[in-house]
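To start, the structure itself, in structure tokens.
Yeah, one chain of the complex is gone here, protein chain that is, but the others are all in their spots.
Up next is chain A:
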């Protein structure tokens, strides 16, 4: 079945090889399909190398699945499986026979006689050192694991599967949705995770480039009595799908959603932690989703299964599609809107195709445009010059800021829940800012700051989210990182930037996230609106935390005051007593230098009636009294204050699981048997 690429490309390469050396090619005018362009520049979409490609594939599939489930307001249930496929298994999959190496020296990882000698000598030396260390009883360092001899030829292949319970896809649209680059359903002005219609197709292009295997999609929409099964690859040169199978099957379980299988080259070892981080952070920002992540390989010790359980039923609302803000459009966009509009005249066009232009305001605008414009003039008849005039006016005129109604932030509740669930911090504070505007696009910044927790390293741990996707790469240049590092004076909030375990979570949602660089990796630090919004949000969290921390410090001081005060008694009294002793000696040697009261005292010291212990005892009594007084004062001041109660989330009962039910809290689990 694999005719698409593999049969075509050899012919072409043969051609070019035979032609080029003979005569320099004339500069022919060629055209490139979008698919070709992205195949050649796959790093643009995050397919830089096999490892990153595996990461990006997982990420694109997960984000599509979440968009799909959220669009029908269904609580997401996602299953992601990465299955490692060994070389021989892969070969058998594509029908290639395993060949033994005949000429060993041909390969890159061939060990020459000289290299082997060197290696053996080194190993012998290492062993000697180890034996010596062992003899000396030193704690032997683990010998560095011999590097896996893995040549370039021996890449790993992975089958990535992502199953969701989302909207599914209409049967007839499936080929175009996967087999045509830059075609998509998310092109409108709306807050979505994906944007360009590139992700899943890039995974397909990458699979075609690295394995030549097609993508397999099964999908069903709500209420459909069949499952669409489609196996296809992409004709890169023509940017059209190349369909292998496209059929309908029975849908007995009334399942709806999509399941996608794709086999790609990848590198699990190097990108393992990135993928797991991604899943973990995704779980933080979407606590209403349930993820099951599995990594399956032949070596069972490498297998990973992680379930990120759902902790809430509350989902952010589906972000509605919105209209453009007049200050966010350019000439081309205006022309496109004119071509697409169903409105007849200019007044209606202005009033209905943009936000924040009411009827009276539209009339005023038209009046301002000039005498050749009128409210009743047909919008399709506008000349290019007239459109330029409209654009100019949009640039100069004053409009109200777009509202944030079209945005769907994760919500403070979800953010907080996600942080608590994944990090188990000692303290957490969240803040949700109001909508602000950057270049006509509204954005909302939400932030959470946590202190303490398990698996959190000391110092700042920054978690960035844009339109509810975690951003993992290019952390250093990101606006959030820079703000947290440079513009927040943590000391002011009684937080120690280097010692405390600080988690900083910032989620930015917008109809257009101003990503920097090629991939969706980071948001630049040069946009002052976003930078200041991020700063205030983090500061707001810190302010909340500060009072909590202060209260904690006070409480701790209360507890430790007596201990701290008592700790220094021996040192202090020892020092004073030593001076007294010396004085008593000189006093005894009859150099009478002291007055009655002091002389009395020194006599007692000489007679050992006053000793170090007397002083210590008296000082301890004093400490006791002071401690009592201060505790009383603290109690009257603060009153009986209880810590704010944390709600415990109880997992919903599932019908099929009727053996027992878990009631979970961070501290304990109730297990109820039925």
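Methods note: a contact is a pair of C-beta atoms (placed from the backbone, for glycine too) under 8 Å apart; a residue touches a chain by one contact, two chains touch by 3 or more; residues count from 1.
Here is the rule we use: contacts and distances are computed from a predicted model.
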Next on the checklist: As a check of understanding, state which of "Proteasome subunit beta", "DNA topoisomerase 6 subunit A", "Centromere protein N" or "Protein COFACTOR ASSEMBLY OF COMPLEX C SUBUNIT B CCB2, chloroplastic" is the UniProt name of the chain not shown.
Outcome noted: "DNA topoisomerase 6 subunit A"
Checklist outcome for this item: Filtering A:397, A:623 or A:661 for touch with the omitted chain leaves A:623
Checklist entry - Just one of A:583, A:631 or A:661 touches the chain that is missing; which is it? => result A:583
Checklist entry - Which chain A residues touch the hidden chain? => result 557, 560-561, 564-565, 568, 571-573, 575-576, 578-580, 582-583, 593-594, 597-598, 601, 610, 614-615, 618-619, 621-623, 625-626
